[in-house]
Each structure stands twice: as C-alpha cells, then as structure tokens.
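Quick one: the structure is below, questions incoming.
Only a single protein chain was left out; the remaining protein chains are all shown in position.
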Amino acid sequence: MSPLLQVKNVTKRYGGLTANNNISFDVAENEILSVIGPNGAGKSTLFKMISSFVPTTSGEVLYRGERISNNKPHIVARKGIVRTFQETTIFKSMTVRESVIVAQHLRAKASLAGYFWGSRAAKADVAAFGQYADELLEFLGMSEISSELASNLPQGNLRALGIAIGLATDPKVLLLDEPFAGMNHDETMRMVDLVRSVRDERGVTVLLVEHDMPAVMTISDRILVLNFGEKIAEGTPSEIQNNDKVIEAYLGSSDDEIGM
Amino acid sequence: MEQILANGVYLGSQYAMIALGLTLIFALMNVLNFAHGQMYVIGGFVTYTFYGQLGVPFVLALLMSCISLAILGALIEKFLFAPVIKGSKREESTMLLAAGIAFLLDALILLIFGEKQRGVPKIIDGVFNWDFRVIMPYDRILICVLAILSIICFICFMQYSKTGRALRALAQDRTAAQLMGVNVDRYSMIGFALGAMLAGLVGGLLVTITGINLGMGGPTSIKAFMMVMIGGAGVISGAIAGGIILGFMEAIGLAVLSQYGDITYLLIFVSLMIFLAIRPQGLMGKPWG
Partner (left out) sequence: MENITKRQLFNVGLFLFSIFIAVPLIISATGRWDFYFTLTSVALLAIASAGVWLTFYIGRINIGQGAFALIGAYVSAILVVKGGISFWISLPAAGIFAAIVAIFIGMLVLRLRGVYFAMITLVLTQVVTLTALALPITNGAKGISSIPLPSGVSLFGIPILPDFATMANTKLAFYYTACILMVLTYAALYRLVNSRLGHLCRSMQQNEELASSIGVNIAHIRIVIFAISSFFGGIGGAMFGSIAQSVYPSSFQVADSVNFMLNCFLGGLGYVFGPMLGTLVLYFGWDLLFELGKYQMLVYSIILIAVIRFLPNGLLSLQFGKGARK
C-alpha cells in the first residue's frame, strides 16, 4: 500500500540559512506521527511546506501520489490536509460555535448566490452545519463553551478550539502545531486522549510538532527527529528513546527542550 | 538628457525631504499623517509672511517656518494623537484623526492666510545655462543644495545625536526602547515635531520657487504617500530613495510624455501598483505579513 503522505527530499532555504535540508519521510494512513527536535530544528518550516503556507526550495510533498507542495494553502486544505496554529491564531470575535460553522464552508452544497437569495439548498446547509457543529463540539467536550467568544477563552480551550476548527473542515490529515504547549500534566493527558480519539473515531491521520517528550512518547506511532534542519532519526518511540544521535542532539542543546 | 537629470535631482531632493518627515512619524507612532501636506503648506505661508511681507531675511523666515511647525506638531501629538493612541485599540482611529486634522489645518490656512496663490520675491536672480544642455535658474540650484544639506544634517542628527539614537530605538521597538529607559511619550512628541518641522522646512524652501496656495496640501500628501510606498514605510533610506525615484520619474515623464497630455501620474501609478504586487514592502522596507 502506498503511503498517504510522502515528503520527498524537501529543502528550504531562507537567504543563506537552511531551515530544512533534504528531508524525506512517509506517513501511513491512520498514523500518528510526531516531529520533534530542539528549537530552530526546522519543525515549523516543515509543517508550513506540507500545508503550502511557504513554498519549498526544492523537493516535493505528495498526497496520495499527487503533488501538494508549492501550492496555495486553501487548495491544500480543500484536498483534506489541514493545519492548526498555536493559540493566538483564532477568529477573535466569533463564538466557538460560529468558528466551527465557518470552518465547514468547504462542505457547502449551495452556491454563494444561493446563500444570498436564500435557496433551499442553502437553508439545508445552514441547518446541517449547525447540527454538525453541535456534534463536533460535543465530541470534543466543548459544548458548554460553544457560545463563548473566542477571545474570552483560556489558553487550553483555545488549543481545543484550533483543533475543532481544523476538524470541522473534515480533514484527512491534520497537522497539529504544538498542541500540548503550556499545558499541565492533566491537560496534556486529556489532549492526548482527544487526539487519539480523533484518529480512532474519525479516521484522521495526525502529524504533530511538539516539545513535550512524555506526551510525544505516549501518543505517537512513529517519531521523526530533526536537528539543525536535518532528519537525524525516524522510528517508533522506543527506538527513538534509545537512539544515540537523538540523545546527543538533545544533550547538546543547552536549554531544557527535552522537558523530562 | 542632462536637463532631465538635473530636474530629477532638483525634484528628488525636495520630495525626499517631504517623505522623510512622513516616514519618521510613521516609524515612530505607526500614524499615517494625512495632514503632512497641510503642514507643508503652512510652512510655505509662514515663510511667505516673514520673508515676503515683513521683509525678514530669508534664512530667518525659514527658521520661523521650522519653529512654528515644530510647535504645531508637538501640540498635535501631545493633545490629539497621544491620547487617541492610548485610548483605542484600532489603528484606524489614528488614521481618522489624521484626516480630521488635515481638514482642520485646511480650515485654519483658509482663515489665516486666505485662498490666494502667494509668491515671494526671488532670492537670487539669474539662470544657469550650460550650453543649453542644462538650464536651471540659480534659485532652484540654491534650494536644491539647501535641501540636500538639510537631508544630510537630518541623517547625521538621527545617526549621532542622543535624541536621534533614542528616536531610532523607539522606531525599532517601542517596548524595548521603553525598557531601555527611553522616555517614550517625550520622544514621540519630539519625533512628531521633527517630522512636522521637515514638512515646514520644505514648504519654506519651495515657496521661493513655486509659491504656495491652499490647494497644494492634499496633492503633496499624496506624493509623499507614493514615495513612502516606493521606498518602504518607516525606513529613512527608503524615504530618500522613494523621493529621488519619484522625482526622476516625474522629470522623465514630463519631458517624454508631455505631448500625450498629463498622463505621467497614471503611468507612475500603474508601475507603482505592479511594483507593489511584486514587492509589497517597498524597496527598503521590512517584509511583513
């Protein structure tokens, strides 16, 4: 079976700076794959290239054999590869429910003109969106805050809102940008369960960039390690834990990225 | 060809000074000063009043323009911009305020100086003529030299004086400057005054050549906006580059396109749009968004 997502020899340079150098890996369907590495290892850049928020310098990203890199972000999103952001990137003056409804716009069956005139298809869409938003928020355990304004939410909920917005687009692959950052142990474990159930119950393949090592070790099927823009290791959590290069990379970095 | 070059340098030096004032205010407070052109006009009228009407020496009249605009700028900053910036979260509010101030200054100019076109006696007579290749009146050359000298003074001031360094720190990062102990409120006011002063100085210089009238404010602001967009907003080198580029484009356009009617600005605008589509931050601006 061919992999769902293939990253092939991807390189990104900013001026003289190489953020990612010749990185290749595959993602299988229904997998949870984490990308880890010290600060500045090029994790975020890799994510941005997969979601086409920045173009690659060379190399390509394939989804079901079709090239998705060096495209427009909305086109990649329409194919089902959707990224989330860190918590500040939200629709500030929309409620949680409104945000989730807006995010469903790709499912719309009626045309924009249909909405303007209030066609039957548009009314059906509106009803379906509302229903699905309630379902999704229930699934994520966010029903109670559904009518809160996004700007009034505490940090932990913002992360969940980001995931809710991503999920509302009905993705095949969800790219999560540091979903556990700034969370305490309990919150992290709840989020781990949530991400798992997203994969198990909705069949979404999950890619995540993360610093929190214990969470990564618990959640991931496989882990990819970057250091200074290079891929230094790839494997199951236990393989990674015993990999000399990885240990060296983390011990070599002076800060406490490893978080253990 | 030489004539176009000379005209370009002459126009460019004036324009660069106008753009410098606008960009300084923008860099310091993120305010787009719509009233910049009106400040230029006031500068022209002040010099006209002192030099043209009261017979004060030109240099002193020029100084009066600078002083009155600096005071005006400081007052506007202290009593209007500073409280509005503090009180509202939207950047649009300052833009509206600037528009309101532009209207207000227009009204004041109308009441104080009237709506007539005013000119002053020539500061030097005679025309420089190099074999009919370059023809330029001496007063234009003098004004051009004065403008270039002022730009050099301004750059040195920003580079080497304590105030200049504080202003640059403020422009780079407001919070960091505050942490470093720069008195942000005071230097915002000084910066605004300085920007307004530059507008007044150009107004005072140019009144000797083009004269001055009420209607010149708006178009001057518009030109300043174009220069700032060409060079990149908030960057001193960008303002100078933008001024010189616009000056040259205008000089070339007037020379080459005059038989097709006045479509120079349409062409400049179209090229500006295409340029910005490729490079939204302008020549020297920092990339954003």
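Letters A and B mark the chains as written, and numbering starts fresh at 1 in each.
Assume contacts are C-beta pairs under 8 Å (C-beta built on N, C-alpha and C of every residue); 3 or more make two chains touch, one makes a residue touch a chain.
These numbers come from a predicted model, not from an experiment.
Considering the whole complex, the residue from A:Thr89, A:Gln131 or A:Ser197 that touches the absent chain is A:Thr89. For the chain missing from the display, the contacting residue among B:Leu5, B:Val59, B:Leu110 or B:Val127 is B:Leu110, taking the whole complex into account. The missing chain, though absent from the display, is touched by one residue of A:Ala122, A:Ile219 or A:Ala233; that residue is A:Ala122.
Within the complete assembly, B:Phe34 is the residue of B:Phe34, B:Phe58 or B:Phe248 that touches the hidden chain. Where subunit B meets the omitted chain, the residues involved are 26, 30, 32, 34, 80, 83-84, 87-88, 90-93, 95-97, 99-104, 106-108, 110-111, 218-219, 222, 225-226, 228-229, 233, 260-263, 265-266, 269, 272-274, 276-277, 280, 288-289.
Of the residues in subunit A, those that touch the hidden partner chain are 51, 53, 72-74, 77-78, 82-85, 89-94, 98, 101-103, 105-106, 108, 110, 112, 115-118, 122, 125-126, 165-166, 168-169.
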